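This part shows subunit A:
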Amino acid sequence: MTAAPGAIVIGGGLGGLWATLRIADAGFPVQLFSLFEVKRSHSVCAQGGINAVLDTKGQSDSVRQHIIDTIKGGEYLANQPPIKSMCESAPGLIRTFDRMGVTFSRTPEGLLDQRLFGGVKHKRTCFAGASTGQQLLYGVDQQVRRLESLGQVTKHEWWEFLELIKDADGICHGILAMDLRSLEVRAFRAEVVILATGGFGQIYAPNTTTSTACTGAAASRCYRQGARFANAEFFQFHPTAMIGRDKTRLMSEAARGEGGRIWVPRNPAERRAPKAIPESERFYVLEEFFPSYGNTVARDEASRAIWHVTRQLGLGVRGTDRVYLDLTHLDRHFVSTRLGAILDIYRKFAGVDPLDEPMEIFPAAHYPMGGLWVDFERDDSGGMRAESPRNHATNIPGLYACGECDYAYHGANRLGANSLLSASFSGRVAGESAVCYLKGLGADRATLSPTEVERAIQEQASLNAGLMRSEGPENPFQIHRALGELMTAKVGVVRSNPELEVALEELQTLDTRLDRIRLGDAKAWTNQSLSFARQLRDMIRLATVVTRSALARDECRGAHYKPEFERPLPEGKFPGDPEFEDYRADWQANNARWLKTTIAEQTPEGTSIRFEEVDTSLYQPTNPRDYR
Partner candidate 1 sequence: MTASIENSHFLLRRLHSLLGLVPVGAFLVFHLWENSQSRFGAAHYNGEVVAFLQGMNYLTVIELLVIALPLAFHAGYGLLILPQMRLEPRRYPYARNWLYGLQRVSGVGILLFLLVHVGTTRIQGLWQPAIRADLYGHMQALLSEPWMLGLYAAGLLLSVFHLANGLATMGIVWGLTASVQAQRIFGYGCLTFGLVLAAIGIQGLLGFLP
Partner candidate 2 sequence: MSRQHRTAASEPEPSAGKAEPDRIHLRIRRQDRPESRPYWQDFAIPYQPDHNVVSALLVLRADPVTIAGERVEPVAWERNCMEEVCGSCAMLVNGVPRPACSALVDSLAQPIALEPLPKFPVVRDLVVDRSRMDRTLAQVKAWIQIDGAWDTHAPAPRTSQAEWAANYLYSRCMSCGCCMAACPQFGPHADFVGPAPLAQVRLMNAHPTGRYDRVDRLHAIMGEGGLSDCGNAQNCVRVCPKAIPLTTAIGELGRQTTLQALRDLLG
C-alpha cells in the first residue's frame, strides 16, 4: 500500500473546507470526508457574524485590542501566540472571503459593514445579513467544488470516520471510514489526516443550539486512540434560547439589548397566561439581581441567574425550566424593525408571535471551548510561526485538528463572533501545517501491514454486525435523552463537586446500559440507528471527559462555574483600595494554581487529568475581570 502522499480531511465545515483549500492549492491531493453533503455542516447555523478589525467605522479599533479582548474574554486560559496570529489574519481572511463571493453586508458608501457584538466596545463584526455562517461556508464550498472539478479534491460525502490507522510507531497513516449507505467499512490511506469535525453540543441534547450532527464522536474516537483532549470543562451556555422539543434555538442577545425583560411568576404554582399576570406578581430576575445592568448583564451572568431561578428556586414557568423573555411591553413597530430576524425565527418555530406573547427561553449548551489538544510554534514576534508543521498538530504524529473540535483560541470563554474566525483561520493554518508535514516526509515512510488494517476493518464490521443483531431491553434514543438530561442537570451552568461525582457514576451506568440495547434495525443499508448508536458510545466517553475535567477544576473561570469556589469582587472597592488589592493577590494566587490547560488522556484506568502551562507571553494576567 504505497500511495502518492496526500491528505485526508475529515469534516466539511468552515474548518475542514479551509484546510482542504490550502492543501489543494499547494498541489497535494485531498480526500474530503463528511457525514453528509458538506453544505449541511453546522457552520451554516451561525447567524451573527465574524470578527475582524477593519475599522471601517472610524472607531480607532486595533488588532491589538482584538487580541486583548479575546485573551481576556477567555480569562487568559488560551495560549496567546495563536490568538495573536488569528486576530492579525482576520482582515485578510475577510478580504479573501469577499473575493470568493461572500455577500458581506455593506455600509451606505459600499464598504464592508461592521457591527457591535457581545463583550467588546468596538464595531468589529462583519456579517452577511442574518446568515453569516452559511455565506462563509458556501463561499469556501464553491472553491472546493472548483478544485474538485479540477480533480484536486475527492469528496466522500456520506462517509463516517471511524478510527485512525496508526503504524507501530503510533504515526497516523489514514483512516477507517464507513459508507453510511452500504455500511461498508474501508481503509483510506494518506500521509496526513486533519480532523475538522466540529463541536459536541449533542451531549446536552435537546438543550443545545447545535445541529444533530454535533456529537463530537469523531474527536472522541481520536481521544480513545490516544489524542489529548483539553479544557473539556468549558462549555458556553447561551442564556436565551427558545425551547423546542428537538432543539433549543438561539435567540440573539439583541432581544435583551433592545429592551426585552426576563421574568418569571413569583408564585411557582401560577397557571395563568403570562399576560394575565399582574406586574406585582412578576419577578424580573435580572433587574432584581443586577440592579445596575438589569437585562443587559453579560451572557454567563444571565445564564447563571436563570439557572438559579429555575433549578434552585424552582420558579420556572409552570414548573418547567423556562423563563419569559418579554418584548410585549415595547413598541411593536420599533421591535419589528430592530429585531425582525429573531421575531421571524420565533414565529416560524414556536408558531407564536413574540409581540403578542412573551417568549419562553432557557440557557442552552452552545459552544465547547474545549477540544482536541493542538500544538503551536511561537515565533519571535510572539505570534504563531507561519508554516510550522507543529501548528495545530495533535499529539498523534500525522494527525491535525482544527475548527470547533480543537481547543486553541477561546480559553475559558469564547467571545461572540470569534468562532467563525477561529474555524476559518485554524482550518487554513492546519492546511498549511499539513503541507509542511507532507513536504518534510522522508522517503523512508513506514509501510503498514495490510493484515493489521484488514483486522481493524473486520473488527469494525463485526461491531456493526453485533449491533444490528442486538436484542437487549434498552433503546439508544432514550439513553441519549437521559444523557442530555443528566449533563444539563449536573454538568451544566452551575456545578458542584458532589453532583459531578454523581454524574460520573450515572455516565458509567449509561455506558453499561448501552451494552444492552436493541437497535431495532437490522438492514445493512442506510441504517441511521446503527450509526447513531455507535456515536452515542463516543458521546458518553466525551461527556465523561467533560465531567472529569470539571471535577478537577476547583475554581470559577469563564464558563466553568462552581459557586463553592467563587471569589466575589469586593463591593464598592476599586484598584488602590486595600480590599481590592487583597482580592487581586488572592486572584493571582488562584491563577498560579489554576491558570492551566486541563489535559485529559485516555489510560487503561480511564480518564486521566493533568494540567499544562499556558503561554501568556503577550499579555500577562494582572487585572481581574471587572465589568463594573
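Assume a residue touches a chain if its C-beta (ideal position, glycine included) is under 8 Å from a C-beta of that chain, and two chains touch if they have at least 3 such contacts; residues count from 1.
How these were chosen: all candidates are chains of the complex that A comes from, given by their letters.
Keep in mind the model is a prediction, meaning the values are calculated, not measured.
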{"item": "Candidate from 1 or 2 that touches subunit A, complex-wide", "value": "2"}
{"item": "Residues of subunit A defined as touching candidate 2 within the complex", "value": "18, 21-22, 25, 36-37, 39-42, 44-45, 92-96, 98-112, 128-129, 131, 134-135, 138, 140, 142-143, 145-146, 148-149, 157, 181, 211-213, 244-247, 249, 271, 273-274, 318-320, 345, 348-353, 356-357, 360, 428, 475, 477-478, 481, 520-523, 525-529"}
